[in-house]
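Apart from one protein chain that is not included, each protein chain of the complex appears where it belongs.
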Amino acid sequence: MSEGVMVSALALVGASLVGLRAWGSGGYALLLGLGGATLVQAGGGMWYGDGSAAGVFLHLLGLLTMALASYVPEYLGHHPKEAPVYAFLVPLFLLAMVGVAQAPPGLPFLFFWEGMALLGYLLVALEGPKAQAGARAFFLASRLSGAGLYLAFLGQGHLGPDWIWAGLLVGFGVKAALFPFHLWLPRAHPVAISPVSALLSGAMTKLGLYGLFQAQTWFGPPPVWVGFALVLLGLFGAVYALVRGLAEEDLKGALAYSSVENLGLMLAALGGYFLTGKVLFLGAFFLHQVGHALFKGLLFLGSGALSERQVSRLGGLWHRMPLLGGLVLLGMAVGAGLPPGAVFAAEWLLYQGFLFAPGLLPLGVGALALVGALALYFYVRLFGLAFLGAPRGNVALHLGPGMRFGLLVLAVILVGLSLFPQEFLRPLGQGLYPSWALWVLLALAFGLYRWLDPRPSRSYGTWDCGFQPLTPRMQPNALGFSEPALRLFPFLRLKVGERPELDEPLERVYQGVGEGFGWATRLVQALQSGSLHFYLLLQLLTLVVVMGVVLL
Amino acid sequence: MLYGLLLLPLLVFLGRRDKGALVRLSVLLPILSALLAPLLLGQMAGPFRLDGVGLFYLMLTDLLFALIALFARGYFSEEEAWRFYWAGGLFLGAAHGAYLAHNLGVLWIFVEGSTLASALLVYHKGGARALEATWKYLMLGSVGIALGLIGVILVYALLSGATLDWREARALVGSANPEGLKLAFALLLVGFGTKVGLFPLQAWLPDAHAEAPGPASALLSGTLLNVAFYALLRYTALMQAAGLFPFASGLLLAFGLLSLLAAGFFLYGQKEYKRLLAYSSMEHMGLAVFALGLGLPWLALFHTLAHSLAKTLAFLGASGILALSHAKEVGRVGGLFRSLPALGVPFVLALAALGGLPPFPLFFAEFKAVEAAMRYPLLAAWYLVGLGLAFAGLLGPMTQMGFGPGRPWKAQGLDLWALWLLLAVLFLLGVRPPVEVFQALEVVLWTR
Amino acid sequence: MTALLFLLLAPLFSGSVKWLKARLTHRQGASPLLEYRNLAKLLSKAWVRPGLSTPVFLLGPTLALLGALAAALFLPLLPGLSFAGDFLVALYLLNLGRFFQMLAALDTGSAFGAQGSYREGLVTILAEPGTLMALGAAALAGEGLGLAGLPVLGPENALVLLLVLASLAVALLAEGARMPVDDPTTHLELTMVHEAQLLDHGGPLLALYELAASVKMLFYAGLMALLLPGPKVLVFMGVVLAWALALGYLETFGVKLRYLRLPDFLSYNTLFGVLALLGAIWKL
Partner (left out) sequence: MEVVNTLVLAVLATGFLMVSRRSLDAVIRLYALQNVLLALVSFGLAKGELHFVLAGLALFVLKGVAIPWYLFWLLDRLEVSHEVEGYLSVSFSLLLAGLLIALAFRVGAVFVLPEAPLPQGVPVALSLVLLGMLSMVSRKKAISQVLGFLALENGVFLLALSESHGLPLFVELGVALDAFAAVFLAGVLIFRIKGEMGHVDTARMRALRG
């Protein structure tokens, strides 16, 4: 462990202790910021030094932490009762993540891994009764992931590589929202408070990716099927999540689905790397991680300014808070995979990786293109309906200077990464398209905009076809906007009407499993029938069976 | 001196029915005994001798008892306190006897004695439900323990009636008829297993734990189960000395795993939180037996320690909740983590600890168990499945009680700091498990 | 260089199509060059700023045009920028324009703009995978994954490249919002895709949009020209001419597809893309 990580760990411990008493104080923010900055520095050192995956993670974690340092104290002003607990737990959660990224496989790794699960659960559940289901899903998924890792870590020497990797795939895949284990994510992430959502989506899920990547150094190269599984499930999961996200009315819920999509692409990149060993995939894998952490952090933190999260009740927010609108637009444009964003750079690498790959892998290009088109639709819907147009309801907005600064930190870093993605890719020796051309383009756009804006214009109402005046309710709502696209995908059925219903077969499968388990439990619980005679009979039978076993 | 240690807990009757005196005596006597006991390590007197394992359990029981007795002062009213402290004194005396006994017959007597004393604890002040639970406990426990006695007799006979002293028996057992020993062990396992709460002999356990008053439940789960487990430990060590461990291991693993899986099913959808905790005890005793079956007595010791601490914490928390809310159902209690952190935080974390999460020691214990079980990957897989089921069962109530909707309460007159003390101990044990201490204890039991 | 060419050519192209359509319906038709004057007029006019609009309203036309022009920059018809994977950047630059165009349509709070917006998104979902797969196939069949290394149609790669060309043709119709995907002349808001998004953009903004639409079509025509043998610029002119004729005839004698039937038509694009890619993988 490097000194920088040590310093940051100490700073985080300090922050959590300070947070318990004085979460609003500058000391808390300072310690958190110090922890973040040292992490950025140490992680960057590791990444640019020897291209370590842990370095990338610590780097991005540090960036998020720095933004949170300024964002959290002010944000917690909304939760005065729980604020000390949040302020105490958030640095510990960060610490657990640092621990995971630094621990060797085995007991220490699982200690931090499961500890992270517990802290994450507390952080989600703390939001209150509404977050219960999400918290449960989160914890259950985390334990499933833990079980997979137990199998993988401890099975060494007892199990073949196929089983080890199956364990790893479940263990890390669940955390990285690998289809079909992703259902927990869109339940858990949106219900937490925004800084926690940002951490969960932006950072914690990346640990699943980190683990899968690092596992090849721990357990040797994976069997071929692992790579295929990652590519197939990753790509399919990305498409699935976007389509499902289109049917999501909750802004943060939709963002969570977008996380599943992005993670799917990263998993596919990793799978491609496992199959081919091409650096292109690796570049996509790492660049996407950082890009996603930044833009998703920005978006989640941005959504923390809103009191209402149902897209269909938002609208016209830009006018109320242009700065927030601009920053969210930046995040969403990057998230939609538009050039010259960092996510686009990653996808660009991924496209080429697939084209260069052997076998049928080039077909992945089609899936990527579909993801690209869906993401476009997806983010147009979110931004257009929430921030543009006419307001559909009363929404309280709160974005104080501290929160604003946190958002700006992320935005500036995101722009920096998008400006110079090559710099980030240097340790891999991977080149990129000439990004300057894109910046010239944007400069021209800016120029054109500046030319157009002052041109003579007159204000006038929106064109209403000459019939009755437009009302805000005439704008499509969140589901209305996506309904045509949803119709294309048979694995999701949206019944429109007064109360739209969504039928997701995958969810039914999970429900079925749950009900089956419930049925089995009732069956077993019938043994505790209350009848003493039955218990005594059981005792007698046990004796007989055990004696039989001994004697035979 | 050992006799003195044995009788020390009975001095509680000096307090007569005065609650204040009873509390003082019930707290101070065990602490005194816990301080005294290490000095008596290795001493003998008649059928009694204190060795390392006995000392470990003795001190654990004493300290937990003192804490529970202290906590109980806020739980019981002036009039009914004496029932608890008297029965507690009897129980502690029986537990002392069991841990001090070096004679297998005397051990049996005190295990039975602890059953009777704890029946009084369960009964406390009556009511139809408590009566029912006590009756069932008494019947099942007595039959089980009688079956165990057959095992004791067989062991004695197999040693040609030479001795029942554990250490001598261990030396002699190698020459005993192995078939007979197997038979005896099977009977002992079913017998003491009933008291340990192994599936399918566990029926009394949830009833007794749920109907006993809160602090008594904590005593049952945190200390009583250990008494029977301790007896099982001694006999397993005998089997190991006789070279029959592979046989014993099979039975122990089977019972442990079965208990774990059954507990997993029982825990799910449990409506009363004390029953939930009782089933969790069954799960963890199953895990301890499993660890023993893996040939890791130190791990079994560690597991019981961790479980005792965590379960005492959970039951004390539960009794605190019960005292405040007068509601036994999970669904009627909610939001404690937020509305009453002094009680809710340790309670939720105790459930997390019971779920095997770091930074608590059961995580470490379960990790080590899986590690050892990996020799038979299928066994490890089932173990993980069981842990998953059990966790799923705990998760719902934990979320509801910790964070769900519910009325806020004010904590009054409860020594909630006791919970935090236990939590701190758990945390320390989890962060730095004293493995070497337990491995040193293992030498007492296992012959190389 | 190519971008400039396209910018100059775009009005001529749309003007010619309009002229041809007029002739085909036995009308006199305005001169194809009228389009230049038309644009100049629009650019000098004032524009309407809807009450609800935000800066995104202006970003729509700006980025739609610049995105399309920047995409054209990568076409090596005339010397320009070229590198491996440039076609991906080019297509995503079109997406950049589309993103802001869709947002700009939502910006006004108009029901029709929103309709146009999601229809545009739907067309993209349907058309984009096929196009990218087809281009990928072409790139695989050539050398270096760049537009400069694209192969030209010949007997050895006829199958793949014909499929690619077919796919690009469908893509052009979808991207350019032409029949049978969309009807550029309709003035019934309920049936429009592209025009519905422009309802509130007037004056210079409309001019930018019109230019962008033509440049996009020229971009696809340029892509097709790259795959055909012969001197690039001449071939390009030929392709453009052919498209002008084809569009004229198509939009005179064809009908717009029902909106709900769009997937049927555009799935051909996906089909062509998959087949082309398979062909390229197996070197058929």
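Just so it is clear, A, B and C label the chains in written order, and each chain counts residues from 1 on its own.
Everything below uses one rule, namely that contacts are C-beta pairs under 8 Å (C-beta built on N, C-alpha and C of every residue); 3 or more make two chains touch, one makes a residue touch a chain.
Predicted model, so just to flag it, every value in this text is computed and none were measured.
> Could you run through the displayed chains and say which ones the absent chain touches?
A, B
> Looking at B:Arg16, B:Arg167 or B:Lys271, which makes contact with the chain not pictured?
Only one listed residue reaches the unshown chain, and that is B:Lys271.
> Going by the contact rule already stated, which one of B:Leu5, B:Leu138, B:Val345 or B:Leu423 would touch the omitted chain in the full complex?
Considering all chains, including the one not shown, the answer is B:Leu138.
> Extract the touching residues of chain A with respect to the undisplayed chain.
Residues in contact with the chain left out: 525, 528-533, 536-537, 539-540, 547, 551.
> Need a quick check: the contact residues on chain B for the chain that isn't drawn.
47, 103, 105-106, 108-109, 112-113, 116, 119-120, 123, 126-129, 131-136, 138-139, 142-143, 146-147, 149-150, 152-154, 156-158, 160-161, 164, 177, 179-180, 183, 206-207, 210-211, 270-271, 275
In this text, only the chains that are shown with their structure count from here on.
> Report the inter-chain centroid distance for chain A and chain C in whole angstrom, where each centroid is the mean of the CA atoms.
Roughly 35 Å separates the two chain centres.
> Per the centroid of Cα atoms for each chain, what is the distance between chain B and chain C, given in Å?
A distance of 76 Å separates the two centres.
> Just how far, in Å, is the C-alpha centre of chain B from the one of chain A?
Roughly 42 Å, centre to centre.
> Mind pulling the residue numbers of chain B that touch at least two other chains?
Within chain B, no residue touches at least two other chains.
> Flag every residue of chain A that touches chain C in the complex, lowest number first.
Per the stated touch rule, the residues are 315-316, 318-319, 322, 325, 329, 333, 336-339, 344, 348, 351-352, 355-356, 359-360, 362-363, 365-370, 372-374, 376-377, 379-381, 383-385, 387-390, 433-434, 437-438, 441, 444-445, 448-449, 452-453, 455-465, 470, 472, 474-476, 481-482, 484-485, 488.
> Give the list of chain B residues in touch with chain A in this complex.
The touching residues are 135-136, 139-140, 143-144, 147, 182-183, 186-187, 189-190, 194, 200-201, 203-204, 206, 251, 262, 265-266, 268-269, 334-335, 337-338, 341, 348, 352, 355-359, 363-364, 367, 370-371, 374-375, 377, 380-381, 384-385, 387-389, 391-392, 395-396, 399-400, 402-405.
> Any idea which chain C residues touch chain A in the complex?
Within the complex, chain C contacts chain A at residues 46-52, 54-56, 58-59, 61-63, 65-67, 70, 73, 81, 83-86, 88-89, 92-93, 95-96, 98-99, 102-103, 105-115, 117-119, 121-122, 124-133, 136-137, 139-140, 145, 189, 199-200, 203-205, 263, 270, 273-274, 277-278, 280-281.
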